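Missing here is one protein chain; the remaining ones are kept as they sit in the complex.
Naming follows writing order (A and B), and every chain is counted from residue 1.
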Amino acid sequence: MMRSKVLASVTAASALLLLAACGSGDAAGDDSGVFKFAVVTEKTGAYADYGLQLEAGVQAAVKDLNASGDYDIEFEPVIYDCQSDKSICVQHAREAVTAEGLSAVIGPIVSVDILPAAEVTERAKVPHLVMAVLNQITDDYTNTFRWSVQSDRSNQTVVDYVEAKMKPGDTVAIVNATTDFGMGGAAQQTEQLAAIGIEPVASIPHDPDQADYTPIITELKKADPTYVLLSDSNPADIAKLLRQAKELGLKSTWIGADASGAIQLAGDAAEGYLTVSPWFPGPDTQELTDKLVAEGIKTPGWISAMAYDATLGLAEAVDSSGTSPEEVTKGLESLSDFDGLARTGWTFSADDRRGQTTSQIAEWTGTEYKIVWPEN
Amino acid sequence: MSDQITVTDDRRAAGVGDALVTASGGRKVADPGGGRATGAAALLAAAAVAALPLATDYSTTYLLAYIVIIALLGTSLHLLMGLMGVFSLGQAAMFGTGAYVAVVASDELALDGILGLLLVALVGAVLGLVMGAVTLRVTDLYLALATLAVGYIFENVVRNTDWLGGPQGRTGFVITVAGRSLDDPRLLFWVGIVALYLFIVIIWSMRRSKLGRAFMATRESPIAARSIGIDTRRYKLLGFALAGAFSGIAGALYAAWSLVVDPSVFGIDLTLSVLAIAIVGGLRSLPGILIVGAALTYFRNSAADFGAADYVLLVYGSLIVLSLRFLPQGLGGLLASTVTAGTSRMRGRRES
Partner (left out) sequence: MAALLEARGVTRRWGGLVAVNEVDLVVETGTLHGLIGPNGAGKTTLVNMLTGVDRLDGGTVTFAGEDVTGVPAHRLAGRGVARSFQTSQLFEDESVVDNVMAGRHRLIEYRFPHTFLTTPRTRRVEREHRLHVIGLLELVGLAEDANRRVSQLPYGRRRLVELARAIASDPTLLVLDEPAAGLPGSDVDVLAQVLVRLREVGFTVLVIEHNIGLLVSVCDRMTVLSEGRVIADGDPETVRRSPEVIEAYVGRTPDA
């Protein structure tokens, strides 16, 4: 009895595995005239907000590319939902580059997902277009092309802005979350400030997800800095800091990273908040903003705009060099001063795949972003 | 172990036993391992599973390898929770340790996987022993929390150890077995399946030996077990060590599979999803766990194809609740009762 039970189960298990084996992967249709590329992104799960932005940017760009008539080839993204799960991101990246034999991969967005995905594409020698800001992603991999601004350059942009605006007697403080993002950012800013001879009057770390940040605000009030440089990627925490600063009457100007939703959560307290980001939606960028909204994104952010430009750049590379992974890589490496719709002057080479050299800073006026840096 | 008194006692007692056996008149004993035909069929099925990668493409083979890794973890949970009745949530600590040891063994020590995996198994077993020893005096909820805490401690230590890559973890390693890279999904699958089959054979062998009976006796009642001469502590430690060795190997293979190790390998997510598999499959049923492990892992990976990506956790949760309500023994219990009903029906037919 025991034996036949075991036998039945083993048979069932093998049947299931076979089913799994047959279920996936008829190889990509090699119909010429269509260029298929992989978009592996977090459409569901914890990072769906970001992942959906990435997908929307690609879709908007593909529509425009195919409608333009500028290319003899049709572009078709193959979308994989990796459910905000590292293992599934790896699995789908593999599916894309091995079973489907696709010549380029875009996404995913979150660094814990993109690192393993890049391991896959690098080993398969397939070019990988990324939006991640982490330096490591272009430093450690030879096949990645960053379509955004890496974090040290964003921090440098903030420091450049402060340097330009500082009047005698003005001071700077640093506030950061004790996360990888926050500590890394604070360390970079401290170093970059030191390079121009500024020492922060206060440098205050905080643990994420606190309810009460008044001790930090009180400490800031004592130091009374002109600028507070904030390294925090948690929207709720940014909103709490801004609200409590306003309640306690702190006069400083806050400059922080773009964390989706922070502005809405902070309400009036976000007025005058300076955000550093590769791109801002609004009247200055109405055309792209509208395209992204048409893809179902209520408040388009930099991720969707960068994905849009990345897709344009990919098309350009394919057009100039060809559709195999080596040709696409070559095409991307030879992009020089390529103008996207979100940003201009995209330049890559085999030695430098780090993307834009500077970021932008915008002030939230209460209704829209007003770009204040770089000054026109 | 046996002093002189015991030896003489044994001899005396054996005399008594012989008298009894003679009294039984040489009755034949049913061999529990009988049924050569079904045994051969099981071997055939096992070989068929092992041959799967010959028929699948690269990425599907990777998925199969992942299923094998999950099956290894499920099997270790079956040993601890099903056979021994120890409610341990420490799998992630052993798994994560295995992953990091494998990476360090290949990166820093340049060990081939044949030695590397042995090292991983050894370290996993030692960690299992330590966990078993630390939790010897606690049971149930306290044991679950204590073992869970080990995972948290390890995650924090690793996160703050730059040498191990800190919060970003380590990438860019290549784990080899017999000189060939585990980047080859077939090799990865086959190494995993060898480990899995070895583990299954050990568990099946144990079940039908004094070890299995000692585990079960300890599970039912430690006091009664001790009264028939079972050193319950020793067996608890042995079980933890075995589970640790194989969870460690699962972790090592996971490192080769995912190409990145970071502190999240110690996280609770993995423990919970394997626990879900074990509950739905039936803690005491190895076949049930293997089937459900394969099915749920396949579902999880392909959820987007079914349009169910948003509901993965919902499906897991519902399956747990439903099986606890309607199938407390899980799928394995259902299989067993179906088979029992089938055999008794057949028996009835034969007798009539």
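Everything below uses one rule, namely that a residue touches a chain if its C-beta (ideal position, glycine included) is under 8 Å from a C-beta of that chain, and two chains touch if they have at least 3 such contacts.
Note that this is a predicted model, so its numbers are computed, not measured.
Chemist: I'd like the shown chains that the missing chain touches, ordered by label.
Modeler: It touches the following shown chains in the full complex: B.
Chemist: Pick from B:S205, B:S318 or B:T338: which residue touches the chain that isn't shown?
Modeler: Checking each option in B:S205, B:S318 or B:T338, the one touching the absent chain turns out to be B:S205.
Chemist: I'm checking contacts with the chain that's been left out. Which of B:M216, B:I268, B:V315 or B:L334 qualifies?
Modeler: Per the contact definition at the top, the residue touching the missing chain is B:M216.
Chemist: State which residues belonging to chain B touch the missing partner chain.
Modeler: Where chain B meets the chain not shown: residues 2, 5-6, 9-10, 12-17, 19-24, 27, 29-33, 201-202, 204-206, 208-211, 213-214, 216-217, 220-221, 223-232, 284.
Throughout what follows, only the chains that are shown with their structure count from here on.
Chemist: Flag every residue of chain A that touches chain B in the complex, lowest number first.
Modeler: So the residues of chain A in touch with chain B come to 1, 3-14, 16-21, 23-25, 27, 43-45, 80-81, 83, 86-88, 90-91, 94-95, 98-99, 111-112, 115-116, 119-120, 123, 136, 140, 180.
Chemist: Across the complex, what residues on chain B touch chain A?
Modeler: On the chain B side, the touching residues are 35, 38-39, 41-42, 45-46, 48-49, 52, 55-60, 62-64, 66-67, 167-169, 171-172, 183, 257-260, 262, 264, 287-288, 290-291, 294-295, 298, 300-305, 309-310, 312, 335-336, 339-340, 343.
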